[in-house]
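The complex appears here without one of its protein chains, the remainder shown in place.
Chains: A, B and C, in written order; residue numbering restarts at 1 for each.
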Amino acid sequence: MTTIGVGLIGTGYMGKCHALAWNGVKPVFGDGQRPRLVHLAEVSAELAQRRAEEFGFEKSTSDWRALIADPEVEVVSVTTPNAFHAEMAIAALEAGKHVWCEKPMAVGFGEAERMAAAARASGTVTALGYNYIQNPVIRQIRQLLDEGAIGAVNHVRFEMDEDFMADPEALFYWKSEASSGYGALDDFGVHPLSLMQFLFGGVTKVMAQLSMPYADRPSRDGARRTVETWDIASVLMELTNGASGVMALNRSAWGRKGRIAMQVFGSKGTIAYDQERMNEFQLYRADDPAGTQGFRTVLTGPVHPPYDRFIPAPGHGLGFNELKIIECHELLRAIRGEPAQIVGFEAGLEIERAVHAMAQSQREGRWVAV
Amino acid sequence: MTTIGVGLIGTGYMGKCHALAWNGVKPVFGDGQRPRLVHLAEVSAELAQRRAEEFGFEKSTSDWRALIADPEVEVVSVTTPNAFHAEMAIAALEAGKHVWCEKPMAVGFGEAERMAAAARASGTVTALGYNYIQNPVIRQIRQLLDEGAIGAVNHVRFEMDEDFMADPEALFYWKSEASSGYGALDDFGVHPLSLMQFLFGGVTKVMAQLSMPYADRPSRDGARRTVETWDIASVLMELTNGASGVMALNRSAWGRKGRIAMQVFGSKGTIAYDQERMNEFQLYRADDPAGTQGFRTVLTGPVHPPYDRFIPAPGHGLGFNELKIIECHELLRAIRGEPAQIVGFEAGLEIERAVHAMAQSQREGRWVAV
Amino acid sequence: MTTIGVGLIGTGYMGKCHALAWNGVKPVFGDGQRPRLVHLAEVSAELAQRRAEEFGFEKSTSDWRALIADPEVEVVSVTTPNAFHAEMAIAALEAGKHVWCEKPMAVGFGEAERMAAAARASGTVTALGYNYIQNPVIRQIRQLLDEGAIGAVNHVRFEMDEDFMADPEALFYWKSEASSGYGALDDFGVHPLSLMQFLFGGVTKVMAQLSMPYADRPSRDGARRTVETWDIASVLMELTNGASGVMALNRSAWGRKGRIAMQVFGSKGTIAYDQERMNEFQLYRADDPAGTQGFRTVLTGPVHPPYDRFIPAPGHGLGFNELKIIECHELLRAIRGEPAQIVGFEAGLEIERAVHAMAQSQREGRWVAV
Partner (left out) sequence: MTTIGVGLIGTGYMGKCHALAWNGVKPVFGDGQRPRLVHLAEVSAELAQRRAEEFGFEKSTSDWRALIADPEVEVVSVTTPNAFHAEMAIAALEAGKHVWCEKPMAVGFGEAERMAAAARASGTVTALGYNYIQNPVIRQIRQLLDEGAIGAVNHVRFEMDEDFMADPEALFYWKSEASSGYGALDDFGVHPLSLMQFLFGGVTKVMAQLSMPYADRPSRDGARRTVETWDIASVLMELTNGASGVMALNRSAWGRKGRIAMQVFGSKGTIAYDQERMNEFQLYRADDPAGTQGFRTVLTGPVHPPYDRFIPAPGHGLGFNELKIIECHELLRAIRGEPAQIVGFEAGLEIERAVHAMAQSQREGRWVAV
């Protein structure tokens, strides 16, 4: 049995998610390399050690460069805040490691370009954490589109909404600072863009409107601080396949918890999906018999691979974390040189390009070509 | 008991809907004038006579001017194709009649302006057929907004979708001719705009993208004819209350039958609604207890007037036609000089103004002030 | 044009519903007799006169026997409390009138038998107010069953739930008195039974459990009064088609407003329906392609007659009151001697028979043949 040595930098939300994936991928899929959990890095040695014990890593460190230098580490998970992605990923690539980096690539487009360049130079495998494309539902939708089940796609709508910024009296924190990016546009927008890239190809032309629900928020000192990012973004788009599109993003949308809603309109039918009910999708076929035409609510099951690797019975449901296990498996396939469904740094750069074009369209009040 | 003499021009989709309303309004509401169904006009005397018998009108004619001239007719329902609205409504107003005209006002903005001018000159009551604002659900939402139940509204999304233009192989007909207007933008857009006007006030700034799912359609002679209207329209907006908004319209949306979906985001909650399930709406309140926060699906009932005038038990459901009965009752209230919830020609002109600004923004590729 | 003279006894919930149907049936359907609204009876002359004016009846009376004796009255709507049904319906039948009587037929089975006997003797048309079978959705389901779309039906589940008895602190009123019947069993059960009769035929064997959520309720005098009826009833059944079935009824079900939910399981598929969303149903076909099998949510439209007589566009929705218009139209067809879809007194008696067998099974703690 072959193994692969794993290093993990960061153990927050996504760090733990990677750790669960590294632990679960072999038992779930059975095939391929067995991950050896070699080295874990956190900001303090004490935290690193505690997490290493929890997640099952052999060594721990507060020096992420030591982890990258560790010859037993072959692939590095980068799950730190966005501002650190470029430096860490580039260092890992330069050390000849494969890199699994969380999205978005970086805060600025220049950094993202340097990451893509480093990936090209290294020749190792890179993967970004666009886990929503790994959902068996999304694979099934891709297959339906490829088969022409809904004909030629002519219009799409994407929404992504959560409510963690919805309370106007929540304390000002870094997500409201300009240094964090544009706001919903990059924080959220990259997810729908990854789905569009996977399902339809790219975006050619964009026109965005960014808006702020709240001009200021309370700060710790009791005063109010001016908000510098846009929690709401709405974008008109043209896609490479000629379809028109709308993308609406809102991270101050009370009641929405993990909504990534998609409507795809074609000449022969319509597909709809919402990540809050990630184990189902809706399909309308124009060729169903009159009198019984309607949207079918399809529940995922073994017939939608790789659901079958998790559960042999349909309708029992995968969870968000399990998408990461699938992503991890795809990464391992790529490392083995097999065809794999991942968003590498090169493809990720296209997503970043679209986001920055959207921001430019907002600044200039006009359509911008991507 | 006072009565009011009614004339009806046109007996198609909306003509029949008006006829049902004129028959039903008194039994449902019990109060006010009893409509006397005096005169009905259709394109042929034979059809006019048949419909008069069915709908219970005393006289019939193939000359709509004779109907308007009939001294027994006090209020005229204009339900003919859009191209005839201006001429008929203005004639009726000049004859001193009240006018109940279907939407949109007219094909061109100039005609709409002349209709509004005629209404001002006449001093009689005018009402446009924006029946969706009459839904008890919408009244309840308006009340919740007025009470601040979801705080300050900062973002809205409207969708209106049907599928009667979705089949690319359906025969070319007048809705694909430029003479009919822009396409989805005016055909559909006026409905969401009437809801926005009723709930939030107006629109100040717009940016539209119109698109054609199909470049041509088959014509009767076996050839294909170039489509001249846009079946899809997507619009970015700024509202008078400062909120940003998105309006997405698609009359080639397979599977959507009467979808008018609305999401209203506020600082304390969210409201959602879809006309395809017109007897319910969704409310999320941020002040619900942690652990049980969620969108409530509220079914209409007697507590949402004037539902109580139709059915004393909740959850039994009103139908689309019954919205017209409510609209008719509001019109009669206005005629009696009572406060009423109708979209008169003056208010309707604002809706038309927004539509034409949207079309201009598409032509010029830039934001346009309304 | 032929007319038919109508008499209406009672103007409460169902009385008004009948009045709306008599006013609307001709404009909606266009065909057949025009109802002449001749005579209306209420408990007081004053109320009778007011309602006659509202509903458009020519004459009014506080003496329902005078209405029945009126030679201009050809058909009588009986919409009074259940205790009066038998006396009034039998008198009308003996006077040679057609009778449209609300459900259930009567409080006791003996009365119902006498009503059926009077109907046989009279030879006129009788119809009971089982309006839910008139829903175009139900007709579509019947057609699907007849076509074998879901194969042989082997199991059914029916639920009917509302919450008007759910508050334990609501004042005791007649629905908690034994004289009103058994409680949910007859108050609600007759509706699902009418649907079963229409869709599958009858019930052969039953086993019921009746239960009381609240042993007593407050009375006006400040004391508490013992409840004598069962607000909850659950029944195991065997149907004439061999299928097994469950019927669960609850009139103290908080949050349920007009739920009549049905699940029909067959050898090739499943059909589901809920009256709270009366304009849609769910269909699962086992022969849909693997990967896209799922319940289709079918919205009603013109393809589901007689929806087309109300609205030419799909998905716009009928209301509860409009079911009564369809029922009225069926009654008029029957009076004209045409095939019609109504539950006459003879068929209604079978429903009553099943209800009383259920009550017996509860008393005796064993299965009872119907």
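Operating definition for what follows: a residue touches a chain if its C-beta (ideal position, glycine included) is under 8 Å from a C-beta of that chain, and two chains touch if they have at least 3 such contacts.
These numbers come from a predicted model, not from an experiment.
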Out of A:165, A:278 or A:343, only one touches the absent chain, namely A:278
Among listed residues B:101, B:299 or B:357, the absent chain is touched only by B:299
Could you tell me which of C:183, C:258 or C:294 touches the chain that is not displayed?
C:294
Looking at the whole complex, which of C:166, C:328 or C:370 touches the chain that is not displayed?
C:166
On subunit B, where is the contact patch with the chain that was removed from view?
140, 143-144, 149, 280, 283, 285, 288, 290-299, 303-304
Subunit C residues touching the omitted chain (full complex)
150-151, 154-155, 157, 159, 166-168, 207, 209, 211, 213-214, 232, 234, 236, 244-246, 248, 250, 252-256, 263, 265-270, 284, 286, 293-295, 365-367
In the full complex, subunit A touches the hidden chain through residues 1, 13, 16-17, 19-20, 23-24, 26-28, 30, 34, 53-56, 162, 164, 256-259, 275-279, 299, 301, 310-322
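To be clear about the criterion, only the chains that are shown with their structure count from here on.
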Please identify the chain with the largest separation between its CA centroid and the CA centroid of subunit B.
A
Whole-Å separation of chain centres (CA-atom averages), subunit A against subunit B:
41
Cα centroid separation between subunit B and subunit C, in whole Å?
34
Mind checking the centre-to-centre distance between subunit A and subunit C? Centres are C-alpha means, answer in whole Å.
53
Residues within subunit B bordering two or more other chains:
256
